[in-house]
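Up next is subunit A:
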Amino acid sequence: MNLKKVLPLKHILLSILSSALLLSVLGLLMQVKTNLYKNVGDIFLNLNMQTATANAVTSVVTFFRGIDTVGEVTVLFLATSGIALMLSDTQRTCEKVVKQESFILNVGSRLLLSVIVLFGVYIIIHGHLSPGGGFQGGVVIATAFLLLFLANPNMSLSHSILTLGESLSGVAYVLVALIGLFKMNILLGNFLPHPIGEIGELVSGGIIPVIYILVGIKVGSEMSVIVEYFSKEDYYKEVCDA
Partner candidate 1 sequence: MLEFFNSTQTIHTIIIIGSMCLFFIGFYGIATQKNLVKVLVSFDIMESALFLFFIGLHYQVGLVAPIVDSNLKTFTNMVDPVPQAMILTTIVIGLAVLALGLSFGIEYYKLTGRNDISKMNELRD
Partner candidate 2 sequence: MVFQIILLIMLAYVVGFIYFGLYRNITARIQGRYRPTVYQSFYDSIKLFSKKQSVSYGWMFYLGPIIMATGAVLTLILVPVFSDSDFLRSVTSQGNLFVLLYLMVLGPLGNALAVGTGGNPFGVMGVVRGLTRLIGLELPFYIAVVGLIIAANSSDIVHIIDMQKIGGLNIINHPLLFIGAMISMVGFFGESPFDIPGAPQEVYSGPRTEFSGKFLALLMSQGSLFAFAKLVLIVDLFLGGADSLEMLVLKTFAIFVSIIFIGIVYGRYKVEQAVDFLMKLPTLIAVLGLARVVWFG
């Protein structure tokens, strides 16, 4: 066994460098006192009574820092587009070959699907009350589809529906932001009468649950698309190799 091959000098030097950096950064971070000023989050916590959502994180995510979330959704959308650009290919030479599917897995996964999707929906619509929300729920929904793909390689999703969900929810999100502008003269203004319900009720928090639902739809459909592309990739690879 050649030590030099397993652990080249470069690696040793870099590990020494990393350790040195680690030590000095540690030294630095340990010395330094944090929280010199009052965090903006504490103010948000106070403000949160006005927005009337039980989950303060949700109100920060969708409302106080709402534009971040628009950006975040956009990033996800762009990544999906990028992945679609890369992996959906019209010029692919090898043909689609029907693969053997397992009946039990197929049926079992379909059974589970509704449960998982339901769970995802729950997470989404309770985003302003409990931990979770649009992103988390969306991802849970996507896992349901992942299950389908794992069980049945020939499975394919209806892109037009996914696109519809994706586009409309996205547009609706932006429209919500713009309605806020028109009604409250502030973008993403909470134009719905938010103290409608008590804190902790399902219908409370004004636009916040609306946004989270829209985000949930969007993330769900986008993640499903991503999952589909990646799982199909393996399939194409095998077929093309053969």
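Note that a residue touches a chain if its C-beta (ideal position, glycine included) is under 8 Å from a C-beta of that chain, and two chains touch if they have at least 3 such contacts; residues count from 1.
How were these candidates chosen? In short, all candidates are chains of the complex that A comes from, given by their letters.
Worth saying up front: this structure is predicted, and the values here are computed from it rather than measured.
> Determine, using the touch definition above, which of 1 or 2 touches subunit A in the complex.
Of all the numbered candidates, the touching one is 1.
> Which residues, counting only subunit A, touch candidate 1 once they are in their complex?
Contacts found on subunit A: 10-11, 14-15, 17-19, 21-22, 25-26, 29-30, 34, 39-42, 44-46, 48-49, 54-57, 59-61, 64-65, 68-69, 71-72, 75-76, 78-80, 82-83, 86-87, 129-131, 135, 199-200, 226, 229-230, 233, 237.
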